[in-house]
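Below is one structure, written out as structure tokens; comments come after it.
Omission of a single protein chain aside, the complex is shown with its protein chains in their original locations.
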Amino acid sequence: MSTWRIARLVAAKDLRVEWRSRVVVNQVLPFAALVMVMFAFALDNTQLLTRVAPGLVWLATMFSLVVMVQRSFAVETADGALDALQVAGVRPGGIFLGKALALGAQLAVLQLVLLGAAIVLYRTELVAGGIVLLVTTYLAATTGLAFVGTLYGGLAAGAKGRETLLPLLMLPVVAPVLIGATRATEAALGTEGATPSDGWPWIGLLALFALVFGVGGTLAFGSLIDE
Amino acid sequence: MLNAPYVIGSYVVTLGGIALYTWRMLGQARTAARQVPPEDRPWT
Partner (left out) sequence: MTGFMTSPRNSPGTVAVLDRAPTSTTFSRVLGIATLVGIGWLVVFGLFLSPNDRVQKTGVRIMYIHVPSAWLAYLAFGVTGVSSLAYLWKRTRSLAWDRLAGASAEVGVLFMGITLVSGSLWGRISWGTYWTWDARLTTTAFLFVTYIGYLAVRDLGGTHQQRAKRSAVLAVLAMLEVPLVHFSVTWWRPLHQNETVENGKLSGLMLFTLFVGLIAFTLLYVWLVLHRQRVLTLLDQVDDRGLDVAIAERRNESVPS
């Protein structure tokens, strides 16, 4: 079986598990929305909220990413499914790409919800000229986050104390995405007079990030989950 | 000396940190060495 076919099968399996269990829909999405509401409580200033909305959206994404990755690998380790896949001789690169694909799809839904929450709660307004940049930012950042999440999720899976280890390992790594995606989103939304042209260089960083961890993850995933 | 607390503080933190680490490391070595016979130490 080709790596790509394995990836599609694994992704379809993960999405089917989610479709039947609805854990992300019923638990992670409400959690993300709750974080957005809590930010409003903490900052308590509408103007300030509008100003920092892009950063808060991405920060909420990072927190939710941790929860999502834990869910994605809880599915695998619960019945030793990951070990079974490995014993069956399934190529780890394919598992990695498949799980990243499924995670990316779920992240995309999450980000739509968060953006909607920002528009409703923080008075964020979309700018017609920035739509292309905004969509590109979301695509590039989501790809990078999905790769990193799968990579470090696999590393922490099956280890004792993984619940606390995952954020420690993953959050410093996704910091460039937080910086890059926030700046690009600010440019796309025109926050504080930024223009879309300010945002494109950051897309380069996000794309490079996704590329590095996509290639690195496909190559390294096998050694990481090898128990 | 001007700013003495800061200057001396930084020396204390640096040298104290090194000393504490070294002390704990050598203590750990002694504890571990009790269970490993001398012939299993490739550096001796």
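Read from first to last, the chains carry the letters A and B; within each, the first residue is number 1.
Rule of thumb we're sticking to: contacts are C-beta pairs under 8 Å (C-beta built on N, C-alpha and C of every residue); 3 or more make two chains touch, one makes a residue touch a chain.
Given the structure is predicted, the values throughout are model-derived calculations rather than measurements.
From the options A:89, A:172 or A:193, the residue with contact to the unseen chain in the full assembly is A:172. Mapped onto chain A, the interface with the missing chain covers residues 151, 155, 159-161, 165, 168-169, 172-173, 175-176, 179-180, 183, 201-202, 205, 208-209, 212-213, 216, 220, 223-224, 226-227.
Interface residues of chain B with the unshown chain, by the touch rule above, are 1-4, 6-11, 13-15, 17-18, 20-22, 24-38, 40-44.
Keep this in mind: only the chains that are shown with their structure count from here on.
One inter-chain figure worth recording: chain A and chain B are separated by 41 Å, centre to centre, where each centre is the mean of the chain's CA atoms.
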